[in-house]
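One structure below.
The complex is shown incomplete by one protein chain, all other protein chains being positioned as in the whole.
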Amino acid sequence: MSTTTTGPLYPTTGEPVAVNARRNRLGVWLCIVSDCAGSIALLIAYSYLWSLNVNNAWAPPKNTWAADLPFWLIVLGTVLATIAMWWGYKGLVKGHKDRMIVGATLATLIILVTFIGQIVQMSTFPFDIQDGAYASSVVWLCFGAAIHLFMLLFFTMAILFRTKAGRITPENPYHARLVSMWMTYVCIIIAIGALFTLVMKDSPNNAAPTFGVFTSQQ
Amino acid sequence: MSIITPPETDQPEEPTARPMPTHRMKEYLSRSYVRRILIMAVIIMAITVALGWVVVGFMNMTGAPASDIMGDLEQTVLIFTIASAPLIAITLSTIFYSLIGWKHSSGDEPPMQDSPAIRTNAFAVIVWITATSLLAGFLVVWGLIELATITSNAYGSVSANQQPNDVKQIDINVTGQQWVWSFEYPDQQGITSDYLVVPVNTPLYFNLTSEDVIHDFWIVELGVKIDVNPGAITNTGVTPTKLGTFNIRCAELCGLHHAYMETKIQVVTQAEFDAWVRDKGGMKTA
Partner (left out) sequence: MSVTTAVFEQPAVLQPKQHGKPGGFLRHTNIFTGLAGGIVFAAVVYMIGSKLVPWGNQNEDFSQIGANALIAATMFAWVIGFMAGIGAFAGPIRWALGHDLTHDDAEYMAGKGQGKFRYWKYTTDHKVVGTQYFVMVLVLLGVGGFLAMLIRTELGWTWGELFDPNFYNSIIGTHGIVMVVSLIIVVTGPLGNFIMPIMVGARDMAFPRLNALSFWLLFAAVPPLLATLFMGGIRDGWSVYQPLATQAGMGMIGYQVLIIVFAYSTGVASVNLITTAVTMRARGMNWSRVPIFVIGIIASSVMGLIWFPMYQYSQALAMSDLILNSSFFNPVAGGSVWLYENLFWLLAHPEVYVIVVPATAGILELMTVFLRKPLFSYKLAIAGFAGVVGISAIVWVHHMYMTGFAPQVGYPFMLSTELISIPFGFLVLVALGTMWRGKVWTRLPMMCVYAVIWDKVIGGITGVYLSDVPVDQYMHGSMFVVAHFHFMLMGAGLFGAMACISYWFPKMCGRMLNERIGSIGFWVAFFGFQLTFFSMFVAGLQGMPRRVLQFDNAFNVSNWISTIGAYIIGIGMLIFLYAIITSWRGKTWAPANPWGAKTLEWQTSTPVPLENFPVLPVVTSDPYGYGVPDPYDAIERELAKDDNEAKVPQ
């Protein structure tokens, strides 16, 4: 166990930082699993309502679907921020603390812009959350993305401050790595959400029964 | 393991030596606790099997099965009870014997000596896994056959206009709303009623939907149950085989007066049914 003898020690427990970092990494992985389950619940809701088209009320009024481009711009923003974070982290472990600061600053700015973009997108939808199942599902997917972006904003800013305060160093870069891991996961889950909205528009079920009526009787 | 050959004569009592299965079984059965547990198991098994009939008896408290489905599922309850009786008997007889036969006499202090250090027993594990798997497999197979039979006979069968001409079937549209049932007979000029009247020995086919919340359409004595959902149409079917008046209840909590959301189904002869339809203003059934 070479790692236990070298490197800084974790102040509260006196264990090597590397040991503590392994523990944190497992914790973050478990958080990802849990968060992923929640996101899957939203995707289930989206695809379930899409496939059923209950009461022929899936589509928004006058078939005004949400524009595709904003979804992918938000994915792009998240991906860029993640790349910036990883770039900074890779530099940090090579000993360039400045690269971490630059990377985290870039990531924070990009995430901020993306977050604002997400809010703008949500407020400029051509429909309201009350306008049918598609509207509700899309608004909630965006709402979920917004929450994740807001959390990322906190994390990237924290990494920036911590690096400046000397808490993140080439010997102890683990928190930057964990945040980058989390950002990578957020990229994937937001991209899947965008893919859902791209692929699933018109419901495949054209013969949905009308509410309260036996239309299956010919 | 094959590389290392054990020493020839160093240990006369090799721990790996195993007696022949028959000898082992004989020795095993000669132990008093084994025999007692087996006797208890047989008794418990008999009681469990008898309980199967008690369960069915409670289900029949308001009368014998009024449809084939109800008969089938009572039979399933019986079969399942009998099939799981051996495992229940072994489990219960072991815990009873543990309390009676192996109880440490002065309970205030821990036993002077530890119990035998039995870490595992491959034979018991294999037998147990095989037995439980066989039981589960049997339950699955029986259930699948049972379900397929019911499905093909009545449950989810086709609508009347798709039936072959010689099968006379009655379609009924059931609407649930807080907290009443209403029934419509589309083939009988769309007459409506708040209770069901149906002819005996005629397949019934229900289309169900709700106007507000989820209800559950349960004809108790016929063994039919299906949720009545808003915004969707569900189907079920049954053939009543017994004359009489039976209960229809709502089996899904639907609000304030859920408890009172019940009505009757009258199973009558064909002639009586036709008369009822005429009284209601409908035409004679085809």
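We call the chains A and B, going by the order they appear; numbering starts again at 1 in every chain.
Everything that follows uses one rule, which is that a residue touches a chain if its C-beta (ideal position, glycine included) is under 8 Å from a C-beta of that chain, and two chains touch if they have at least 3 such contacts.
Bear in mind that the values here come from a model prediction, so they are computed numbers and not experimental data.
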| item | value |
| --- | --- |
| Displayed chains contacted by the hidden chain, counting the whole assembly | A, B |
| Selected residue (touches chain absent from view) among A:Ala45, A:Leu76 or A:Val93 | A:Ala45 |
| Which of B:Leu38, B:Leu92 or B:Ala275 contacts the chain that the document leaves out | B:Leu92 |
| For chain A, the residues touching the chain missing from this view | 8-14, 22-23, 26-27, 30-31, 33-35, 37-38, 40-42, 44-45, 48-49, 52-58, 129-130, 132-137, 139-140, 154, 157-158, 161-162, 164-167, 211 |
| Touch list for chain B against the chain that is not drawn | 13, 17-20, 23-24, 27, 31, 33, 48, 55, 58-59, 61-62, 69-70, 72-73, 76-77, 80-81, 84, 87-88, 90-92, 94-95, 98-99, 102-104, 107, 110-111, 113-121, 124-125, 128-129, 132-133, 135-136, 139-140, 143-144, 146-147, 150-151, 155-156, 208, 212-214, 216, 218, 220-221, 223-227, 229-232, 234-236, 247, 249-260 |
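We adopt the following convention: only the chains that are shown with their structure count from here on.
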| item | value |
| --- | --- |
| Computed distance of Cα centres, chain B from chain A, in Å | 46 |
| Contacting residues of chain B [partner chain A, same complex] | 159, 161, 171, 173, 175, 184, 186, 207, 209-211, 230-233 |
| Residues of chain A that touch chain B when the two form their complex | 54-55, 209, 211-218 |
